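Missing here is one protein chain; the remaining ones are kept as they sit in the complex.
Letters A and B mark the chains in the order given here, with residues in each chain numbered from 1 onward.
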Amino acid sequence: MIQFAGIALILIGIYGLMTTKHMIKLIIALNVMELGANIFIISIGFVAHGLAPIYTADLPNQAFSFVDPLPQAMVLTAIVIGFGVSALGLVVAQNIYKKHGTYDLSEIGGEE
Amino acid sequence: MKKLVSLFLILVLAFFLTTALDQGLDFWHSPSQLDAFRMSNAFVQNDVLGEGGALVFGESKNLESGSANIVTSIVVDYRSFDTLGEITVLFLSALGVGLLMGSGVRTTLRSGFILKTAAKMVAPLMLLTGIYIFTHGHLTPGGGFPGGSMMATAFLLHYFGSDTVKSNLKPLKWIESTAGALYILLGLAGLFVAGSFLQNFLPTGTLGHLVSAGIIPLVYVLVGLKVGSEVSGIVADFSKTEVVS
Partner (left out) sequence: MSILLVLEWIVGIVLIIGAVACVVTENIWAAIVRLSLLSMLAVVAFALMRAPDVALTEAVIGSGLVTFVFVVAIKKMLPKENENEETR
């Protein structure tokens, strides 16, 4: 189910990118999309009855399996990068607001 | 009208995505993979070079990576060059925020009595938790990225909770550049001692001890300091504003 939710979040983010012209809402939609992609990548590595990929003192003696640690390593860094990207986007949006006095993309541009 | 067209496009995309994914994965249930065929088994067993054995917590010695947390061993040992690139991207975005927000002073958010009192009590604990998280990154969940971000959150709380802190960001820049340079120097040391860039050249010790896993704790402390100062810089730059008289 969580895999399905990840795909749905990506699609909802694309819908938000297509339908809004408010710059901050565009960045919010981008964040939703990023969240969906992260959830989907993590859910690919999930193994039924798997354990978190950490060796501890109280692991079971019988056979067990870890979930796939490779997607987790990818997403771990991607989250921090996503924060940097959205901060940069917001700063660009603020500069556009300072110059044009509006957050609406359809009111910017044209010759005046 | 535009919303209807968008909705239609999204539904078409959803149809193709679900049909494409349905062939490869067990899509509607909890997904499961065949354990034996996945690539990360070599990472889990510390067996990339082909000399691994059974791993026992607290007993196995001189492993390839030696970190109890496998995600950490992937992030800062097997794929360490990738991490170096990622923190470079973070540095570039912090640089962009700093350049675009260049002029300006600190926002005068009126912080209330509760925030001021609570910040004094909570911020040092948060700082300590962040440091704990990134020094124990090879044993417990966490590591440099969440630990550094938690330090940045503590900095943010302190920044808005007290009136006396001026926006003097020099130490942050200093910590950031020093940590980045030391990371690259560690990589170069691996190149000269062991033969490849960022190789784990220190003895890896016993699996599960605090002093183990070679350069992994050192690199994660550096990554934590770098990420913490960068995110703090982003936040502090962000809360600057133009002087409005």
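One rule holds in what follows: contacts are C-beta pairs under 8 Å (C-beta built on N, C-alpha and C of every residue); 3 or more make two chains touch, one makes a residue touch a chain.
Predicted, not measured: the structure shown is a model, and the values here were computed from it.
Although one chain is not displayed, its contacts with subunit B can still be listed: residues 30, 69, 71-72, 107, 109, 133, 141-143, 145-146, 149-150, 152-153, 156, 231, 234-235, 238-239, 241.
Residue positions on subunit A in contact with the hidden chain: 1-2, 4-5, 8-9, 12-13, 15-16, 19-20, 22, 24-25, 27-29, 31-32, 35-36, 38-39, 42-43, 45-46, 49-54, 67, 72, 75-76, 79-80, 83, 86-87, 90, 93-94, 97, 101, 103, in rising order.
Simple rule for what comes next: only the chains that are shown with their structure count from here on.
Each chain gets one centre point, the mean of its Cα atoms, and the points for subunit A and subunit B are 15 Å apart. Against subunit A, the residues of subunit B that register as touching in their complex are 2-3, 6-7, 9-10, 13-14, 17-18, 21, 25, 27-28, 30-33, 35, 38-40, 43-44, 55, 57-58, 68-71, 74-75, 79, 82-83, 86, 89-90, 93-94, 96-97, 100-101, 140-141, 143, 145, 149, 207-208, 227, 230-231, 234, 238, 242. Residues 3-4, 7-8, 11-12, 14-15, 18-19, 43-48, 52-57, 59, 65-66, 68-70, 72-73, 76-77, 79-81, 83-85, 87-88, 90-92, 94-95, 98 of subunit A touch subunit B in their complex.
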